[in-house]
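Of the protein chains in this complex, one is absent; all others appear in place.
So that you can tell them apart, the chains are marked A, B and C in the order they are listed, and the count of residues begins at 1 in each.
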Amino acid sequence: MELNILAFGIAKDIFGAPSVIVNLDEGADTATLKTLLETQYPRLKQLASYMVAVNNEYAQDENSISERDEVAIIPPVSGG
Amino acid sequence: MELNILAFGIAKDIFGAPSVIVNLDEGADTATLKTLLETQYPRLKQLASYMVAVNNEYAQDENSISERDEVAIIPPVSGG
Amino acid sequence: METQIEIFETPLNTQSCIEWIMSPASGGIDVFIGTVRNATKGKMVLKLEFEAYKPMAISEMSKITQQAFEKWPVQKILIHHRTGTLQVGEIPVIIAVSAAHRDAAFDACRYVIDTLKQTVPIWKKEFFEDGKVWVAAHP
Partner (left out) sequence: METQIEIFETPLNTQSCIEWIMSPASGGIDVFIGTVRNATKGKMVLKLEFEAYKPMAISEMSKITQQAFEKWPVQKILIHHRTGTLQVGEIPVIIAVSAAHRDAAFDACRYVIDTLKQTVPIWKKEFFEDGKVWVAAHP
């Protein structure tokens, strides 16, 4: 499946765009997505940490992702 | 000496006036003043507690009072 | 380490307090606003009256702000207290504290209001439908 990945904060700088498209197997889990992104964008690994959000919820590594999900990369937050 | 004693809150109600005049020996201490007032105004003893202020400072029982001091009865405070 | 400590007989103004407390050196501001609640222990309150021993109250509030400056790295402290008759919903007290970092502002603001209620010679009389009472006077 083709997945559109939203990026915010420094992740947007790393991707060079507010979103990128990646190819993943349908039902792939969050850990697989992270590994793929870290291969394509090695600077992601230099972040203090980052999370993946699926449909506006923080996702765990084992959460599977489907094509209709809204997926976002959440670098360390710093609001307030 | 004649001392003018200021009263606030419920102490004003107990004295029936915003100030009363008492006769005390020059240099008498705060404890003596309290005993005198409690004799004249027994309802003072029914308060949860009360303090004496001398020149805008809380006074201890052993603090002596002179004629030029500003003396006030401070019932339990409830500001804020 | 600036303070603004005042007792007013007229309504307090939250906006002027916030304007005074804000500064480019601050990162966090905590503001406590006391308001007249419509009930005390389930009993309807009609209005309150506050009386202050004004010079001593100002002096005690000033001591509290000095203690707060010693305890926490805060920048400005404001205390405005109202006297006279207050209706339900009106504001008896505003405390505002600014600091570089929010923890100090929160800690100092809470210290100021907690200590004010223990030491500052101001008295509150609550008016109910069936009478009135000086708060905290009796056990």
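Here is the rule we go by: contacts are C-beta pairs under 8 Å (C-beta built on N, C-alpha and C of every residue); 3 or more make two chains touch, one makes a residue touch a chain.
Quick caveat: nothing in here was measured; it's all calculated off a predicted structure.
> Which visible chains touch the chain that is not shown?
A, C
> Hey, which of A:1, A:36 or A:74 is the one touching the hidden chain?
Reading the full complex, the residue touching the unseen chain is A:74.
> Considering the whole complex rather than only what is displayed, give the residues of chain C touching the chain that is not shown.
Output for chain C: 14-15, 18, 22-39, 88-89, 100, 102, 105-106, 109-110, 113.
> By the contact definition given up top, give the residues of chain A that touch the hidden chain.
Per the touch rule, chain A residues meeting the hidden chain are 6, 8-10, 12-13, 46-48, 53, 56-58, 72, 74-80.
To be clear about the criterion, only the chains that are shown with their structure count from here on.
> Once you find the CA centre of chain A and the CA centre of chain C, what distance in Å lies between them?
That gives a centre separation of 48 Å.
> Averaging only over C-alpha atoms, locate the centres of chain A and chain B and give their separation in whole Å.
Chain centres of chain A and chain B, defined by C-alpha means, are spaced 72 Å apart.
> Could you state the distance in Å from the CA-based centre of chain B to that of chain C?
The mean C-alpha positions of chain B and chain C differ by 26 Å.
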